[in-house]
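A short write-up of the structure that comes next.
For this view, one protein chain was removed and the others were kept in their places.
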C-alpha cells in the first residue's frame, strides 16, 4: 500500500478522534472537527491570557521550557511559520526550523522516516504544513507516544489554528456566536481557511453561515453541513455581522469557465465599502492574508475601522501559544 | 500613487528627521545624515563597551530581553545578517529570520502588508536590507508607534551601521578625525558603503576626504559635499592616513566604456603594498568585505599589519549592539 493510499484510507471520524489522549485531553491539533464547544472556549480563553496591550511587551512564559518544537513546512509560508515560531519562543521552547528545501526528502527519504529521525532526536512537537491531504493525521497515527502534531495548513482540507484565531477575533468583537450571520466570500472550494472557520463556527453554534463564491469555485455541500451556498455577493452579504474575504489565488483567476478575470472578480465578489453598506451597521471585515488588495478586498476597506485583519494576526500568535501550552500539558499529565 | 512613486517622493531631509523620537532620541537608524557629532560619538562609545579582548567570551547582556528582532533581508547577505543576529542574540533578544525566498512577497503581498502583519505579531525591531532606494524610510513612515526600523543596506544609498563601524575602526587606530586624510577607492557611484562612510566622516569633521574612482564610476558631486573627486589613485592615496578599498562587483568590470578589465582595474585602482608607500607611514587599510583579492586589494596587503579589516568585522557586531540597545532605550523611555 503506497503512502498516498494510506492517506486516502484515513477515515474522517478517525482523524478527529485521533487528536485526544485516552483521558480526553487535546494532544494533537489536526482539525477542529471533533472538538466541542467547551474545548474551543477553553482554547480561546487561554489565548486571551497571552495578549498584551499595544506598546506593551509581548506576553512570555516558561511553560514550554525544555520542550523542542520543530517547524516542518513543506509549503512556503511566512506568516504561519513566523507565528508558530514566535509562539514557541515566547513560551520558552527550543525551536528548530527544518529547511525542507535542503532536506532528506530530496534524497528520497519518506516523510515518515524524516519524522522518525526527528522524534529520535527528541523533538517533542511537530508543526506541519503540507500540500497533501491526510499528511498530519498520517503522521500523528505513526509517531511515538511522546510526540504531538499540530496541523499548520493541510491542502485545501484544514487549517485549525486559523479557524481558532478567526473564532477568537469574532468573539472579541461580537461577544457570542448564536446571534451572528457570518458570510465567507471567495474560492470556497479550495479553501482550508473556509473549511476550518466553518467547522469552528458550527461547533460554536453560529446563527447563520453563508458561503459565497463563483459557481466554478463552489464547494461540495456535504463538506459544509448547515451552511447556505450562494453565488451572489449582494444576497450573501445582506445583514451579515461578519464578512470574511478569502484570498483568491491569482493563477486561478480567469483560468476556468465561470471564474471571472480580475476586474470582473472584484466587481462581483470583491468586498468594498459600497458592498459593506448592505451588511449590518457594525459588521466587521476579516481576511486570512496575504491579501490581494483590489481583487478580493478594496484596499481602503482593509485599512478602515471595520477591518479586524491585524487583530487576526495578533490573535494568531496567542492561539498558537494556547494550543502549544495545551498539548504540552496533556503530554505532561500522562 | 504606486509604491515606487511613494519611495521617490520621500524627501531627503525628512528621512533624516524621521529617525528621531519627539524628544530627540534615536528611534530608527535609516541614514547617518541628521545625526550630530555627539550622537555618533555616543554610539561609538557605547559600542566600545561591547568589545572583549581576544580569546575572551563575547560580551553579553539582557538589555533586549523580551524584545523581538526580525531580520528581513530582501538581498542576500551573510556577514551583515549574521552580525545583526549575533548582536541581537547577545543582548538577549528573540531573533526571527524571515526567509524572504519563501515569503508572502511571492504571493503578491506588498512589503507594507508584510510589515503590518509582522508588527501585529509584536516584532519590535525590523532589520531591513532592500535593493530599492527609499524602502527603509517608507516603512519607518508607516509602522506603528512601537516599532523601530534599522537600515541594513539600502540600494546604493545608505548603509549606516557600516558607516558607524568604519568610524569606530578609524577612531580606534587614529584617535580623532580632524587631522585625517581619508581616501575611499573604487566604485563610488554605486556604493552605499562610500555614501555612509562619507556622511559619517563629514559629521565627525574629517580633515580631508578623497573619493577615487574610474571616471565611469564617479559619483554625482552633489551627493558628496565637501569631498574631492579624483580619478588617479596615486594622487588620491598620497599622504592618506586611511585608505578604504571598496568592493567592485565583478559584473561591472569591463562592462562599460571607461571601466577597465580585472588586470587593468588592479593596475590602476587596486590597493597594493607598492601603492601604500605613497600613503602616510602609519596608514591603515580598510575594506567592507567580501573582498575580491587581487582585484581591488592585493591579497597579502589584506593580511598585513596595516590592514584593519577584521577589526571592522568585530566592531560591526559591537556597533549593531550599540544601535539596537540605543533604539530600544528610546522606545522604553516613551
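For reference, chains read A and B in written order, and residue numbers begin at 1 within each chain.
Operating definition for what follows: a contact is a pair of C-beta atoms (placed from the backbone, for glycine too) under 8 Å apart; a residue touches a chain by one contact, two chains touch by 3 or more.
It should be emphasised that the depicted structure is a prediction, and the values quoted were computed from it without experimental measurement.
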Practice item. Please pick, from B:89, B:228 or B:268, the residue that touches the omitted chain in the full complex. Key: B:89
Revision key, fill the gap. The one of B:21, B:77, B:142 or B:172 in touch with the missing chain is B:77
Point to revise | Interface residues of chain A (partner: the chain not displayed) | key: 66-68, 94, 96, 98-99, 102-104, 106-110, 113-114, 116-118, 120-123, 144-146
Point to revise | Hidden partner chain, residues of chain B it touches | key: 52, 54-55, 57-58, 60, 73, 76-79, 82-83, 85-86, 89-90, 247, 250, 289-293, 310-311, 313-314, 316-317
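Following the convention adopted for this analysis, only the chains that are shown with their structure count from here on.
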Revision key, fill the gap. Expressed in whole Å, how far the mean CA point of chain A lies from that of chain B is 41
